[in-house]
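A protein chain is absent from this complex, but the other protein chains hold their places.
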Amino acid sequence: MNPLVLWFHKLGSPPYFYRLAGRLLPWLWGLAAIGIAAGLYGGLVLAPPDYQQSDAFRIIYIHVPSAWMSLFIYFFMAVNGFIALVWRIKLSEILAMAAAPVGAAFTFICLATGSLWGKPMWGTWWTWDARLTSELVLLFLYLGVIGLYHAIEDRRQAARAAAFLALIGIVNLPIVHFSVKWWNTLHQGSTVKLFGPSLIDSRMLWPLLIMAVATKFAFAASLLSRARVDLLELESGKDWARQIALAEETSA
Amino acid sequence: MNSPAPLEAPALLQARGLAYLRNDEPIFGPLDFALYPGEVVLIEGDNGSGKTTLLKVLSGLLAPSAGSVLLNGEPLTLARLSHQVALLGHLLGIKAELSPLQNLRFAIGLGGLRPGITPHHALKSVGLDGYEDVPLRQLSAGQKKRVALARLLLVPAALWLLDEPYANLDREGMALVNRLLEVHALRGGAALITSHGAYAYTSGTPRRLQLHAPAEKAA
Amino acid sequence: MSEFFAMGGYGAYVWGSLAVFFVVLGIDAAAPLVKRRRVLRELRGRLKRAQKRNEESA
């Protein structure tokens, strides 16, 4: 068999995935920490202040990567949900459901920092700006997926139902974005742009890119550590899970 | 289990390595058995041995975790649910607000009608003539069960899957179930019925299929 | 140095955002660890109960 296909089969085996994820985790957390430290140092210290927004613009180093992550994770969740529904792969169910809380966390960060940015820039904590409003709807979509997942008793059935909802959500998301944008022009909302044209200075740009990469690592680390635990819970009847439980006890 | 009497006709229903897992815990299986026209097979087992789940899998309501179900030699898939299976579950699938006649008409619309029988006939054969237009709400539990049995007579299904058909019935009602099963078997139909053993199909000696609750896995 | 912390008068907002970021990600990272302890504890409890049952029946 093709070695790549073989590797995928192996990856689908819970104990193998559990061990592999366990070995990757320290590296992922480490890379995330280094990346976030470097990105924030570049963003908060090295980058010059924006000529319009002065130092307040530095919030973008958190706000914008979080916004990217909120969409990226939703997409990741939907793709895994699709795989889980079509091919009934257990690992995909688990990955999709493990991604949801991480995505909700980034969406929340994006909303909170957007609000913290809006206060000095627009003078209010909240504005019905198209981007923020879509992000709010996105948060509700995440909460719906998480809520549905936890409301159903059978774990695998719950994962399939929530994955289905995630797929409906991904159809809905562009429609929401489009409609909110249209609605925004209708009501002549605030027009202050978060991205000024000034964001071309490379000293401003590279920390943003580093943060974008670092948050991906943070997501991967959180995802794998969640998936590991969920797998352990789901497979608690199996031998390998018992051995881990017993090994932990003797070491603890 | 005993191998069935050698019959030339193809198996109406065949299960191969059939198993169902919930949360990775086995509910039943793996099971191998075949059901031929004219047979009534009794599924015995304690509470929690997966009788109801087995019927749901055989009807196509649940997808098996392993193995396959063949109906007349062809795989049973959701897309090709046939007119050949009728399921009578714990929930009877009848509306308390409607009359027996209304309920049966709906069942016919959904499942088709066996030739040579009318809803009135069916109600008569389950001993409910005179109750055609009484809302089910006013009938007893046993009478409701009889309405559900009348549905089986009407739809053209060759395979009956009956979950605890004797529950809620008096002695006369149980005899009625047996009579219906006999007629159905003579007509070339087949039936799988579950029972936890209190009262069972008595005419002839039906084949039995024993389900055991899966052993506690911690052993 | 204090100028750096003041962030041109926007210190509360910038450092507030940073705090939100780290607090939320911290909770996100801690949640699976807490759940892991609970899952393992339950699993061990189940194993102990099964063992006890086995000894009794033996």
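Points worth noting:
Here the chain labels run A, B and C in written order, and each chain numbers its own residues starting at 1.
Assume contacts are C-beta pairs under 8 Å (C-beta built on N, C-alpha and C of every residue); 3 or more make two chains touch, one makes a residue touch a chain.
One rule holds in what follows: contacts and distances are computed from a predicted model.
Among the names given as "Sugar ABC transporter ATP-binding protein", "NADH-quinone oxidoreductase subunit M", "Sarcosine oxidase subunit alpha" or "Heme exporter protein B", UniProt records the absent chain under the name "Heme exporter protein B". Although it is not drawn, the missing chain touches A, B when the whole complex is taken into account.
For the chain missing from the display, the contacting residue among A:83, A:161 or A:213 is A:161, taking the whole complex into account. Touch with the hidden chain on the side of chain A covers residues 137, 140-141, 143-144, 147-148, 151-152, 157, 160-161, 164-165, 168-169, 172, 175-176, 178-180, 182-183, 186. Residues of chain B in touch with the missing chain: 59-63, 78, 81-83, 85, 87, 89-98, 102, 105-115, 135, 156.
Methods note: only the chains that are shown with their structure count from here on.
When the interfaces A-B and A-C are ranked by C-beta pairs in contact, the top one is A-C.
In whole angstrom, the spacing between the mean C-alpha positions of chain B and chain C is 50.
Rounded to whole angstrom, the centroid-to-centroid distance between chain A and chain B, based on C-alpha atoms, equals 48 Å.
Chain A and chain C have centres, each the mean of its CA atoms, that are 17 Å apart. The multi-chain contact residues of chain C, meaning those touching 2 or more other chains, are 46-47. Residues of chain B that touch chain A in their complex: 22-25, 217.
Within the complex formed with chain B, the residues of chain A that make contact are 154-156, 234-235, 237-238.
The touching residues of chain C, counted against chain A in their complex, run 4, 7-11, 13-14, 16-18, 20-21, 24-25, 27-29, 31-33, 35-36, 39-40, 42-44, 46-47.
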